[in-house]
Each structure stands twice: as C-alpha cells, then as structure tokens.
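Presenting subunit A:
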Amino acid sequence: MNGVPLAGYLGLALFMFSTGVVGVLVRRNPIVIFMCIELMLNAVNLTFVAFARYRVQALPDDPVLAQSQTMAGQMMVVFVMAVAAAEVAVGLGIIMAIYRLRHNIDIDDMNILKG
Partner candidate 1 sequence: MDALKITPELLLFGAAAGLAAIAAVGVVAFNNAIRSALCLVVNFFVLAFLYFTLNAEMLGVTQIVVYTGAIMVLFLFVIMLLNLGSPEALEEKRDWKRPAGLAIGALFFATIGSQILMPLMKITTVSSRDDFGGPQAIGRTLFSQYAFPFEAVSVLLLIGIVGSILLAKRRMS
Partner candidate 2 sequence: MADWFQGLHPLIQASVRVVLFFVPMFMMIPVMIWYERRLLSWMQDRIGPNRVGNITFSKTSKLVPQILRGRKIKLFGLLQPMADGAKSFFKEDFMPAKVDKFLFILAPAVFLFPAFALGATLPWGPYTLLTPISDANIGVLYVLAISSLGVYGVVLAGYSSENKYSLLGGLRASAQLISYELAMGMAIAAIAMATGSLRLTDIVSAQEGRLWGIVPGLANWNVLTPYGFIAFIVFLICMVAETNRAPFDLPECENELIAGYNTEYSTKKWVLFMMGEYVNMIVYSMLLATIFFGGWHLLPFQFDQLAREHPQISTFYELLAKLNGSSILGPVWFVAKVAVMLTCYIWIRATLPRLRYDQLMALGWKTLLPVATVNVILVALWIVATKVYSPVLGWAAFLCFGVLIVMIYRALKSVIAPKTSSLASRTLRLDMSPANVSKPEPEPELVEVAN
C-alpha cells in the first residue's frame, strides 16, 4: 500500500521469526514446536512478498528477466507453502506414531539417540 514503509512488513516478519525461534527453543510439546516452525515459514513468506511488492532495485531491461524477477518472490512463496504442507503432514504422522508407541510426547524425553 502507499504510505506504509517496507520496514513495517519486514519488522513484523522479523518479529514473527524471532518469536518462532524462541518457541522452538523453549517449548517442550513437539506439536507446538511444529507450529513455531510454521510461524517462521510464514514470516519468511511475508518477507518474500513484501520485497516482491516494494522493489528495491530497478528492473532489468530484458522483459523476460524483468517478469521473472517480478514474480520470483511470489513463486517462492507458493513453493514454500506447498513444502510446508507436505512437511506438516509427515511430521504430524511421525508425532502420532511416537505417541502411539510411548504415550508420551515430551521432547526432552526423546533422547535415545544420545550417545
């Protein structure tokens, strides 16, 4: 939109990302950790779209390259969304399988690989 600085969107995205980082470090419930990962992915999506909208550099002259650079941010977001969807499906399946085995999904107790 006109009148809103780019730094506003970037600041929000950075805040969401750092909140996600804090969540992954602090929480012990793997589902909530997953949700914080999704939060981080969304922050990155917002950054991509904000930069695609507020172009910081001028477009190159070649029209194919120009269109490619214009749409690149949104294409990245589309693929991030698709990959996030696949990752959530598989990850939640893993969590359900672990729960079925142990009836306990506390992440601090899953340390059998610890040497």
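For the reader, a short list of remarks on this structure follows.
Please note the rule applied: a residue touches a chain if its C-beta (ideal position, glycine included) is under 8 Å from a C-beta of that chain, and two chains touch if they have at least 3 such contacts; residues count from 1.
A quick word on the picks: all candidates are chains of the complex that A comes from, given by their letters.
The structure displayed is predicted, hence computed values, not measured ones.
Between subunit A and the candidates 1 or 2, a touch occurs in this complex only for 1. The part of subunit A that touches candidate 1 in the complex is made up of residues 1-12, 14-23, 25-29, 31-32, 34-36, 38-39, 42, 45-46, 49-50, 52-56, 58-59, 66-68, 70-71, 74-75, 77-79, 81-90, 92-97, 99, 103-106.
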